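Below you'll find the structure I mean.
A single protein chain has been omitted; all remaining protein chains appear in their positions.
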Amino acid sequence: MTAPAKIETKTLIQALTEAMDEELARDPRVFITGEDVGPRGGVFRATQGLYEKYGAERVVDSPLAELSIVAIGLGAAIADTRPICEIQFGDFIFPAFNQILSEVSRFYYRSNGAWNVPMVIRAPYGGGIGGGLYHSQSIEALFSHIPGIKVVMPSTPEDAKGLLKSAVRDPNPVLFLEPKKGYRAIKGEVPEGDYLTPIGPANVVREGSDLTLYAYGMMMHYARIAAERVAREDGIEVELVDLRTLVPLDKETVISSFKKTGKALIVYEDNKFLGYGAEIASILAEEAFEYIDGPIKRLAAPDVPGVPFSHPVQEAFMINPDKIADAIRELEAY
Amino acid sequence: MTAPAKIETKTLIQALTEAMDEELARDPRVFITGEDVGPRGGVFRATQGLYEKYGAERVVDSPLAELSIVAIGLGAAIADTRPICEIQFGDFIFPAFNQILSEVSRFYYRSNGAWNVPMVIRAPYGGGIGGGLYHSQSIEALFSHIPGIKVVMPSTPEDAKGLLKSAVRDPNPVLFLEPKKGYRAIKGEVPEGDYLTPIGPANVVREGSDLTLYAYGMMMHYARIAAERVAREDGIEVELVDLRTLVPLDKETVISSFKKTGKALIVYEDNKFLGYGAEIASILAEEAFEYIDGPIKRLAAPDVPGVPFSHPVQEAFMINPDKIADAIRELEAY
Amino acid sequence: MSTPTREGQYSAQLTSDDMLQIYWYMLLSRRLDERAWVLHRQGKIPFHISAIGHEALQVAAAYALNRGVDMVFPYYRDLAFVLTLGYTPLDFMLGLFGKEGEPSSGGRQMPSHWSRKDLNIVTQSSVVATQVPHAAGTAFGIKYRQSQGLQNADDASMSRVAVCSLGEGSTSQGEWHEGLTWAGVHDLPFICIVENNNYAISVPYEKQASQSVAERARVYGVNGVQVDGTDPLKMYDVMREAVERAYNGKGATCIEAKCQRLVPHSSDDDDRTYRSPEELQEIKADDPLPAFKNTLMEMGILNDSINDEYETKAKQMVNDAHKQAESAPYPNPENHLSHEHNFAPDAEGDF
Partner (left out) sequence: MSTPTREGQYSAQLTSDDMLQIYWYMLLSRRLDERAWVLHRQGKIPFHISAIGHEALQVAAAYALNRGVDMVFPYYRDLAFVLTLGYTPLDFMLGLFGKEGEPSSGGRQMPSHWSRKDLNIVTQSSVVATQVPHAAGTAFGIKYRQSQGLQNADDASMSRVAVCSLGEGSTSQGEWHEGLTWAGVHDLPFICIVENNNYAISVPYEKQASQSVAERARVYGVNGVQVDGTDPLKMYDVMREAVERAYNGKGATCIEAKCQRLVPHSSDDDDRTYRSPEELQEIKADDPLPAFKNTLMEMGILNDSINDEYETKAKQMVNDAHKQAESAPYPNPENHLSHEHNFAPDAEGDF
C-alpha cells in the first residue's frame, strides 16, 4: 500500500470520508446529518471517526425521516451553513422526493435567483450486493429529469474526493450518488490534501475509434474491463466515456466522441425504459444523426420493479463485463 | 348539441364524471376519495353530483395528505374494494411518490404475484392555465420509468370514459392522467352507457406517409391542428399517433409507423431532458435504425424548473400548434 | 380551549402608536385585498387568494417579530403578515398582474407566493406544509451558527427565530409531523403559526384531525397554545411570548390562531357549495377589522378623523399600486426560459 509521496491508494469510501473530513476542517459552516452518521459512523462507515473528531453538533444523528433530513438541510443551508445530508440507501430517498423536486430544486429558479441552496445530498446506489428490491436501486434517472439540481456520480476514488469537495462548495444543491458495490471494491490513487474535480466535464477514460461506450458509476468499471477484453481478444478499439456528472451533462464530449466512432453503446444498471441512457441515445439521434453508423444501443436492466434478492436471479438481473463485451461485439459486427 | 341516438357530444370532464358515475353504480366496491371530492364535487368538478347520489361513505373527503390518499387506497384495494383516488393537481402527487414507487407499483411483483392492487389514481396534469410552477406540471415521465404501474393519458372524451372504466376494472394500479387544460375545451362524441377502451393500444389518428408525429394528452390536439395545417398549406402528409397508454407502451404501432415514414417528431409538454419522448426516440434509434431517414426530433418544453406564471412567459414556454407546424416543416425539409 | 402559560401581558407595553400601526396594517391589507377581488371580477387578473378574516393574527404576529432579522416562512394567505414585514402594495399588485419587477419570483410564481430576501421572507411553493421543516432547518442553522460562534451582520448582535405559518388542514401532511419533531428534539428557536379557519377549501377540521392543533403540537415537545386569532392583542401576547422563548433558548412554540375565512378559498372557489347561508352569515361576526376598530375607539386611541385619514391613505396607496402594476411591462420570456437560470454561478467567496 506504499505509494509516491502525496499520492496514496485508497478505497472509494476512504476517499469520500477524507473529502468530508477536509471540508469539515476547512469550513465551520459544514455539518453532516443523516441516520446513524454519528457514533455509528454510518452504516457504510462513510462518516467513521468524524463524530469523534468534530462532535455531536457537527455530525448529527437525525430522526428516522428522510423528508426531514433533506428539508432541514435546505432550511439550514439558507441560514448560511453547508449541510451534507446522508440518505442511508438511495432506495430510501423517496420519502424526500417531494422536498427535492418541489423545494430544493426550485428555490433558486422560483425566487428569480434570490435564494440559492448550497447543500449536498449523498446517497449510495446500485445493486449486486444481495440487497433485494429496496437496497439496490439506481435512482439517477428520476432525479436527472428534475431541472434545478446537479446530479454527480463518481466512479473512481480520485474523482469521488474531488467531486464531493466541489459539491460541498457549490452554491447549488448537488445529489451525490455513490456506487455502494464499489465502496471497498474500487481502489485507486488519491492525491492528498485539497483539490477539486469540477462538476460538469465527462472523462474520456479510453480512446478508441470503433465505437463509443458511455457509462458511469459502477458500470464504468465493468465497461473498462469489457473494453480491454474486446481490444485484446477481438481487436475492437472502444472509446470509453465516463459521464461523471449526469446533470449538467457534458453534451459536447458525448457528441464529439460519437462523431468519431458513429456507434454508441450506453450502459446503465437501472431499468432500461426511460433510464438515463435514453437521453444520451435521444441526443445522438437528434443532434448527431449524420454520423449514425449503426443502431444506438442501450444495455440496461430488465424492466421489472426491482433487483431480486435470490443470488442467481440477482446475477441474471445485473449488467456485467461479459454482457457488455457481447454487446460490443454484436454492435461492432453490425 | 343534438347528436345521433346514444351518442352525445360531451366535454372531457363530463365523460370522466359519467365514467365514475357508471362504475359507482355498477360495482358497490367502488369508492372515491381525495381532497374536496365530496360536497364540493372536486375543485375541477370531476366528482360533481356523486356525493349527493352515492353518499358520504362512497365519496369521501380525505385529509389534506396525498401520501395517505394513495396508501389508504392501496390498503382498501387489498381489502377487496375498488378505490378511485383523486390527486387534486398532478403537482401535488409527490408527497405520495414513495408510496407509489415503493409500494403500489411493487406489491404484485414483490409478492411473486400473490397481492395485486386494483386501484386508480386520477390526477390532472399540464400547463397553459395560469397555474405557475405548481399547478402546471407534466408528471408522466417520472411515473413511466417505474415498472409496475400502468400510465394512461386520454386525449378525447370517448377515450377518457372508456379508458377510465377499464382502469377501474383493471386488477392492477393505474395512474390516470387528465389534461386539465382540456377538461372543458376538449369536446367530442361519447357513446352512452357501458363500453371499455382497452388499456395498451395506441391510436393512429391520422394516416400519412411523410413523417410520424407522436403525441398524447393535450398535445395530441395541437399536433392534429398542426398536421392538418401542413397538409393544407404545404402538402405534407403527417401520420399522427396518439399514444393514449404510456405504460405499457404500444411499441408495435410506434415502430411500424416509423418504418413507413422514416421520420419522427415526438411532441410532449414536459421538460425535454429525459421526458417521455426520450424513450420513444431511443426505441426508434435502437430498433428501427435501418429506417431512419432524418434526425429523430423531440419538441418539448425548455429545461427550467417549472411553467412560469406571467402570461407571455407561460405562452413562450408552452408548445403550441405553430411550434409543431414549424418543426414538421423543418424536419420534412431535411 | 387551553391558554398559554403567560409570562406577562406583553400587549400592555404597546403604545397607542403601536396599536394604530397594527390597525393601519389590518386596514391596508383589507383594502388591497378587496381591490384584488374587484380586479378579478373585472377579468383584469386571473387569480386571487385572500387574507380577509385573518388580518388580526397576521399583523400581530409580524409586529411581535424583529422584522428584517427573524426569518419568516409565510404561506399564500398571509398578505397582512407580509405587508407588516415590509412587502409593499406594489409588490403584491405586480404579482397579481405577473409583471416585470415582481420581487418574489420575477413573475414566475402565482400571486401571493411571497419572497423578499432583503426582508428575510423566504420563497415558498404552492405545495402546502413544505415550509414547516424548512423553518425548523433554518432554526437549526441559527442554533448551529451560535454554537459554532459563527457571527455575521444579521445575527451577530441578537438572537433570531425562524417562523412559519400554514393552515390547519395542512397539518395533516407528514411535513408538519417531521418539522415539529426536529423542533422539539433539538429545542429550536422555531415558531409555527397555524391559522385555523376550520376549512381546507371545503373540508372541515373534523375530517382532518381528532384534537386541537395546540394539543397535537404539545406531544412534540413544542409549546402548543391556542388563541383567538381575531384579537390582535391576544395574538401579540402569545406570539411575543413565543419569540422570547426562542430568543432565550427555551425552545419551540406552535400557535393555533382561530379565525374565519370570510371569503371563498380563492377566486376559483365558491364556498356556497359547502357552507350554508346561515353559516356564511354567522361568521361575519368574527371579522377582526370592525372589532379592533371599536376596541381602539373605545380606548380613545382611534377616532373618526384618524380613521378617515387612514382610509384615504389606504385608498391612495391601493390606487397607485394598482395603476403602476397595470401599466408596468411584462417580463421578457428570454430571461426565464433558459437552463442558465437553473443554477447560481459559482460564488468565489465560497472557495
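A, B and C label the chains in the order they appear, each numbered from 1.
Please note the rule applied: contacts are C-beta pairs under 8 Å (C-beta built on N, C-alpha and C of every residue); 3 or more make two chains touch, one makes a residue touch a chain.
Small disclaimer: the values here were computed from a predicted structure and weren't measured.
Only one residue from B:20, B:46 or B:65 touches the chain missing from this view: B:65. Among C:33, C:70 or C:178, only C:178 touches the chain left out of the display. For the options A:54, A:94, A:183 or A:214, the residue in contact with the chain missing from this view is A:94. From the set C:216, C:240 or C:339, the residue in touch with the chain omitted from the display is C:216, counting the whole complex. Residue positions on chain B in contact with the hidden chain: 28-29, 31, 57-58, 63, 65, 67-68, 71-81, 95, 98-99, 102-103, 106-116, 118, 147-148, 150, 169-172, 248, in rising order. Although one chain is not shown, part of chain A still touches it, namely residues 35-36, 38-41, 43, 61-65, 67-68, 91-92, 94-95, 130-135, 302-306, 308-313, 315-317. Listed by residue number, the positions of chain C touching the unshown chain are 172-178, 181, 184-185, 206-211, 215-216, 218-222.
In this section, only the chains that are shown with their structure count from here on.
Here the spacing of chain A and chain C, counted between their Cα centres, is 40 Å. With centres defined as mean CA coordinates, chain B is found 32 Å away from chain A. Along chain C, residues 105-106, 108-109, 113, 125, 127, 174-175, 339, 341-342 each make contact with two or more other chains.
Chain B has residues 91, 94-95, 133-134, 303-306 in contact with two or more other chains.
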